[in-house]
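Sharing a structure here in structure tokens format.
All protein chains but one are shown at their positions in the complex.
Chain IDs A, B and C follow the sequence of writing; residue 1 opens each chain.
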Amino acid sequence: MDANQFFKSLGIHLDLALEATEALRGDAQKEIPGVSETKEEHTHATVTTIKIFNKTGQQIMGRPEGSYITIEAPDLASNDKEIYQEISSIIADKIAELMQELKVGKDASVLLVGLGNWKATPDALGPEVIESSLVTRHLFHYAPAELRGGLREVSAIAPGVLGVTGIETAEIIKGVVEKLKPGIIIAIDALAASNLNRVGTTIQLTNTGINPGSGIGNKRTGINLETMGAPVIAIGVPTVVHAAVIAFEVFAALTQNNPYLTQQITEDKMQGIVGQILEPFGGQLVVTPKEIDELISQTAKVIAAGINQGLHPGVTVENSSFYLQ
Amino acid sequence: MDANQFFKSLGIHLDLALEATEALRGDAQKEIPGVSETKEEHTHATVTTIKIFNKTGQQIMGRPEGSYITIEAPDLASNDKEIYQEISSIIADKIAELMQELKVGKDASVLLVGLGNWKATPDALGPEVIESSLVTRHLFHYAPAELRGGLREVSAIAPGVLGVTGIETAEIIKGVVEKLKPGIIIAIDALAASNLNRVGTTIQLTNTGINPGSGIGNKRTGINLETMGAPVIAIGVPTVVHAAVIAFEVFAALTQNNPYLTQQITEDKMQGIVGQILEPFGGQLVVTPKEIDELISQTAKVIAAGINQGLHPGVTVENSSFYLQ
Amino acid sequence: MDANQFFKSLGIHLDLALEATEALRGDAQKEIPGVSETKEEHTHATVTTIKIFNKTGQQIMGRPEGSYITIEAPDLASNDKEIYQEISSIIADKIAELMQELKVGKDASVLLVGLGNWKATPDALGPEVIESSLVTRHLFHYAPAELRGGLREVSAIAPGVLGVTGIETAEIIKGVVEKLKPGIIIAIDALAASNLNRVGTTIQLTNTGINPGSGIGNKRTGINLETMGAPVIAIGVPTVVHAAVIAFEVFAALTQNNPYLTQQITEDKMQGIVGQILEPFGGQLVVTPKEIDELISQTAKVIAAGINQGLHPGVTVENSSFYLQ
Partner (left out) sequence: MDANQFFKSLGIHLDLALEATEALRGDAQKEIPGVSETKEEHTHATVTTIKIFNKTGQQIMGRPEGSYITIEAPDLASNDKEIYQEISSIIADKIAELMQELKVGKDASVLLVGLGNWKATPDALGPEVIESSLVTRHLFHYAPAELRGGLREVSAIAPGVLGVTGIETAEIIKGVVEKLKPGIIIAIDALAASNLNRVGTTIQLTNTGINPGSGIGNKRTGINLETMGAPVIAIGVPTVVHAAVIAFEVFAALTQNNPYLTQQITEDKMQGIVGQILEPFGGQLVVTPKEIDELISQTAKVIAAGINQGLHPGVTVENSSFYLQ
């Protein structure tokens, strides 16, 4: 059974490029044309960089050309100082790397966009990262140049904090982008994974922005170079899995190494069952840890620290926790 | 396959008495000794009253003797004025009924307790109800008697709003109860159901309080007559289902009317599979609608309106929305 | 001593047109050229409509041509149902009146803008009104026409909820306005009065928008027809007085009917003293009631109810509290 296809048939998009490649490559670790993959090992994390470098790769992966970096850190949310420092430094390095690839200069101004609904905890990662990030644009407009040393011009917006306002998120962001004309946008969002082990342990960074179907909220318009007129780095962390994942894992476990059950439990039957179980709430159901508030708040701290280090030369791994707002 | 037994084997307690009786009675609608059940039909709701009236019933149901009233209202969270008024009036009547059974006088003072963690949206029902409830104890202590007409003495506490403080919820409540000596406690809590259709559509009221194993938070000590020294009415609404429910429903759908699969998929196999799937986060995983914030806020309004009407003679179905705080 | 001039010399702008006319007309009730004034008496409120109808009036008043309606309701924040209904109905009527003057059609879409910083309670009125307002734009985009009966297309934004983001409020609003192209903007803001009796008791509505110097926050750019490209109705409630007001009232009380002290306490001396007292925090000091949170929350409810009734034919004085979000 093919996870990718199963979720696609249910209208569920896999947010993580790494999950998409894993599903495509299968146990046989097949090569995917137009796609490269490299791995680095750190003490508390594995970092996988996937590059989609042509139209074929784009089509197979269902994602735009560009870089997709995945940090897998099983103890990300553990509130341990050493892990926190390692992961925030990796995030900082990878932001710098992606900006270089995008040819965004060291002086380019940045607009941070915290996506998601701050009132629904599993979707509140983006707003919480904004809350902790170092915003400096006001300093640049009112302070003399010599006081700006070690800081880059950064502004921030968390449009979902505005609640149900009848305004689509992308409209607000686009409006602000047209006024501010940032050199680059960094958008932070909560993602849905297809594996519970990824919740709160995996961070994806990409220089392709956010594309329709991603995220756990309702974002109909993409937030990317094309729609915004500025390059977009997207940072995402899975905070939920779609409820269908549980069903899929049951099927997978039943049919694994069991030809009899594999024959009995057809894809049609599976889809019928899942469709019926997930009927309430139009299938918009997510699985999330009970203690989701702590997971969100600790993950947000690590990401904000990484962003602060990555953007401002004056913020270092040692002082980064002081500069969390 | 027996839902009750399946969940028990996974250490999952069914919060709703109605679900427990349904599981016990099965399709054959067997009588349960020591337990009575009556139903009323309303325009937008069905109300089932289960009474456990002896030791046998208590043992079979795994619940203390007392009344368990379940309001099933599929459109509870629809923000429709007519439904809102009908359901809040039913809640008010049932609170009055339970208080009468407990022989609590019309002048008895009330302590409202909003259980749950306000920072994790699916668990924030209790604090949100408190936020909207009419609290009057300060009026009674500072205002002349003639100004108190139409109001009962009500105080309120939402201990989980205090966050992770290292103090167990029941300790805080017990401390406050010993100071205030209320005539009765009404505790509001978010529950876990074993059926997605119950999320945001079902309200349970009981005069037995909250007993270990209930609720989606970690409440190790019960909140009941025995622990608090005052009778406790508990009002609960399922806002999540345990993630194991999805797995159970897959098994149930596969094995229904299929003797081959029923034979293949043994209970042992099922438990093994579910145990493995739910390993992350120690199995503390819940399924919840994406738009959980709206569900919580609308449900909290209906319940607070019902409580205000039930407790204060001066609050009526017509003016109850004005008195929501 | 002239209040107007005293505050002007300290760089303090009077937010209420009514206070400006009172200061200009003095005890002698002089006519002000280019300015008309009419009064209506209601059971719980006095409504004064000031019209500035030519350049002369504009110059004397230091305000653009247009209508300035002031509702004085000493018991506005009393949480009494009768007062609440009268005042919200007056607000609804006056919004309709101002929209008619602006020749804004009954079908024109509306953008509500809640100004102010939600984290500083005295400045949080705008965001709290937004929180309670009925927003419908999403219904218009996704629902069939027949379901929209009784509702107008309304969207809303509370830019200050985004916190210190380095983006000027007017930039965000302008960006959103350019995307949404609303027929009219209604901006709600907390004001500073020059009289403590006005705090929480006075509401000003004007069809001239918000002009530099108004409000208690830092709004350097106006929010008006000229800057936004759409007409702007501004609704303001004084929630603070500037700290200099206390000093002014001491001087006024000392010198009233006392020629000796009037001679001794010169304007120069007064300004010197006030300058020194208000030195900390660059003079950005406000006087506010201790229980400011209740005042803000009750005032916000009345205003949101008035807006909901004024904009949506289907919302009436009887059902308006139900439709508060």
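Heads up, the rule we're going with is that a contact is a pair of C-beta atoms (placed from the backbone, for glycine too) under 8 Å apart; a residue touches a chain by one contact, two chains touch by 3 or more.
Keep in mind the model is a prediction, meaning the values are calculated, not measured.
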item: Candidates C:Ile32, C:Leu285 or C:Val317 - the one touching the absent chain; value: C:Leu285
item: Sole residue of B:Glu171, B:Glu226 or B:Glu267 that reaches the chain not shown, by the stated touch rule; value: B:Glu171
item: Residue of C:Ile32, C:Ile246 or C:Val317 in touch with the missing chain, whole complex considered; value: C:Ile246
item: From C:Thr21, C:Thr48 or C:Thr121, residue that would touch the chain that is not displayed; value: C:Thr121
item: Touching residues on chain B - with respect to the absent chain; value: 130-131, 135-138, 153-159, 161-167, 171-172, 174-180
item: Touching residues (missing chain, whole complex) on chain A; value: 81, 84, 319, 321-322, 324
item: Chain C residues that touch the omitted chain in the full complex; value: 117, 119-123, 164, 196-197, 199, 216-217, 243, 246-247, 249-251, 253-254, 260-261, 264-265, 269, 273-274, 276-281, 284-294
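Following the convention adopted for this analysis, only the chains that are shown with their structure count from here on.
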item: Same-site or different-site touching of chain B by its copy chain C, using the half cut; value: same
item: Interchain centroid distance [CA atoms averaged], chain A/chain B, Å; value: 36
item: Between chain C and chain A, distance of the C-alpha-averaged centres to the nearest whole Å; value: 42
item: Shared interface positions of chain A, touching two or more other chains; value: 164
